[in-house]
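A single protein chain has been omitted; all remaining protein chains appear in their positions.
We just call them A, B and C in the order they show up, numbering each chain from 1.
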Amino acid sequence: MTVRVQTEDFDVGFEVNQLRNARRDTGAIVSFVGQVRDLNDGDTVTQLTLEHYPGMTEKALEAIAQQAKTRWDFFDALIIHRIGSLKPTDQIVLVAVSGAHRGEAFKACEFIMDFLKTEAPFWKKEVTQDGEHWLEAKQSDDDARERWVK
Amino acid sequence: MTVRVQTEDFDVGFEVNQLRNARRDTGAIVSFVGQVRDLNDGDTVTQLTLEHYPGMTEKALEAIAQQAKTRWDFFDALIIHRIGSLKPTDQIVLVAVSGAHRGEAFKACEFIMDFLKTEAPFWKKEVTQDGEHWLEAKQSDDDARERWVK
Amino acid sequence: MKIKIFYFARLKETLKFSTEDLELPDDAFAQALTILKLKAFLAKRSDVWQQMLLGKLKVRGAINHELVDDNAPIVDGDEVAFFPPVTGG
Partner (left out) sequence: MKIKIFYFARLKETLKFSTEDLELPDDAFAQALTILKLKAFLAKRSDVWQQMLLGKLKVRGAINHELVDDNAPIVDGDEVAFFPPVTGG
């Protein structure tokens, strides 16, 4: 399990290949890439700032990956999350999961994303034509997380 | 929607970036990469040959992508499937789905893979230390497909 | 009636046929032709054909590039294909 919190961009192809080539019995790699949208609730976004809680962030992400591991049978998981100042179409987050079979890898990847969205200490501030504001947490993200605990 | 059936390898990073950059309102890209495992049912695999039904294959894959589109809200889907002679750790298949939000992209990507596994006319022949044999279809793949139709 | 038949994977290899053009007299049999009836017709060619098309191997049929079930009707000019359950991905 690898967790990286960084200002730099990441290379999806490189990271997926690393996971893929780590074991010769890997059959499936599921990955998620999140990017900054140019539109949010109808406003044109010109910039996005990502703040986080150094020290807690890495621990929270590792705990989420470990929790996924107790629930599904996969080989390895990689989580990269960017912080700092981003623009529309910039990549924000990569979650990639390798395993023998696809079903468990799909579930683990989606589980990690749903918990990252609701438990990892990141906060987004958007700059739009109307000035800057902190994003509100979404009910849909809480709902997505709830699906896994019922 | 793009479907490619080819002998050549593919570049996951390039393809995911293409999808990502096609629209500035893309928020999520979910991708699946399948690779040839060196072990299958305990046998060491030295080679894998993928046969398909030219003409039908492309149509079947396009129909699967279209069916996904009627069920989930996503922007675009890419399916690349290799044919011919492959070795362990070679990539076989890429399914990538872009959308505004992650939930629908995850579902569409998994749906496409489950239907590809059970409806697209590809057949695998393995070469192991015991000679060559055609792979049997798996009950688990039929079960995975059934989840979507009940 | 004239149809084209394709065989794939284990069927192709065992039957030693990848494709054939089949011409049938335009009688009642041809007019009511289905995937299952065509399988039964071809199975009469030899024990191997019988075994491959009506034996333990589950054989799926396609007409004009669409997966169909055993009762699907076949008409003049159709492209029919027989193959084992698919194993791609």
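Note that contacts are C-beta pairs under 8 Å (C-beta built on N, C-alpha and C of every residue); 3 or more make two chains touch, one makes a residue touch a chain.
Bear in mind the structure is a predicted one, so any value in this text is a computation, not a measurement.
Note that the absent chain touches A when the full complex is taken as a whole. Within the full complex, the residue among A:V3, A:L50 or A:A105 touching the omitted chain is A:L50. Counting the whole complex, the residues of subunit A in touch with the unshown chain are 34, 50-53, 55-56, 59-60, 81, 92-93, 113, 116-125, 134-138.
Here is the rule we use: only the chains that are shown with their structure count from here on.
Ranked by separation of Cα centres from subunit C, the top chain is A.
Mean C-alpha position of subunit A lies 49 Å from that of subunit C. Shown for subunit B are the residues in touch with two or more other chains, namely 34, 113.
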